[in-house]
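Here the complex is missing a single protein chain, while all its other protein chains stay put.
Our next item is chain A:
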Amino acid sequence: MHVPDGFLDAPTSLATGAVAVAGVAIALRGARRELDDRTAPVAGLVATFVFAGQMMNFPVGAGTSGHLLGGALAAVLAGPYTAVLCISVVLLVQALFIADGGITALGTNVTLMALVGVGVGWLVFKVARAVLPKRPASVPFAAAVGAFVSVPAAAATFTLLFAVGGVAPVETGKVLTAMLGWHTLIGVGEAIVTALVVGSVVAVRPDLVHGARPLLSTRTLEIRSPLAGKEATR
């Protein structure tokens, strides 16, 4: 979903640039609470993994492909504030060195994929986690739901920006229908990749999954009862 230079006019690009700067500033403050000696290297790994994942375009039919956006994945693994920084760094590297996504469009791309992708992915994940059974095995499924919704949400936000500041005179309704249609399909791929990656980490090191920690502390309380003693030694 990397927006190139030229799709949106200068005022819209400036506005999304300002939104992106404000969002990253808030994330820089919030991430301090999520990062410590143990989680900081893991967060660097998450950003690197999202960069790699964004290279793996998967076909979604009729000559179209999609790739991981990674907002929900990064939020569940590293925490939402850190995730905004992870995706923003990926987009910065892509814009400066790879020419994937424009330079004047960097603010737009950060807004779409880092702020909307992470924000929607994390909020929907939290709702799904609250509904699903309270155990770590639920986390990959909740992450998949967040991932699925985050992609069409970012696509709809692009359409809104296009309606306000699109350079080409194209009917918004046509763009919205096409964007939502394709990105719902891409969202399915996003959900599958996110569930597999989060599931793998939950299986080996659930304590490194930010979104699983509230469920782990419940389990820690449970093992104080004599009946659950065996669970603790497993």
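The working rule: contacts are C-beta pairs under 8 Å (C-beta built on N, C-alpha and C of every residue); 3 or more make two chains touch, one makes a residue touch a chain; residues count from 1.
The rule is short, and it goes like this: contacts and distances are computed from a predicted model.
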| item | value |
| --- | --- |
| Chain not present in the shown complex, as UniProt names it (candidates "ABC transporter permease", "Anti sigma-E protein RseA N-terminal domain-containing protein", "Outer membrane protein beta-barrel domain-containing protein" or "PDGLE domain-containing protein") | "PDGLE domain-containing protein" |
| Contact with the hidden chain (one of A:Ala20, A:Ala43, A:Ala72 or A:Ala195) | A:Ala43 |
| Options A:Ala20, A:Leu85 or A:Val145, residue touching the unrepresented chain | A:Leu85 |
| Residues of chain A in contact with the chain not shown | 1-7, 28, 31-45, 47-53, 55-60, 63-67, 82, 85-86, 89-90, 92-103, 155, 158, 162, 166-168, 170-171, 174-175, 178-179, 182-183, 185-186, 204-208, 213, 216-217, 219-220 |
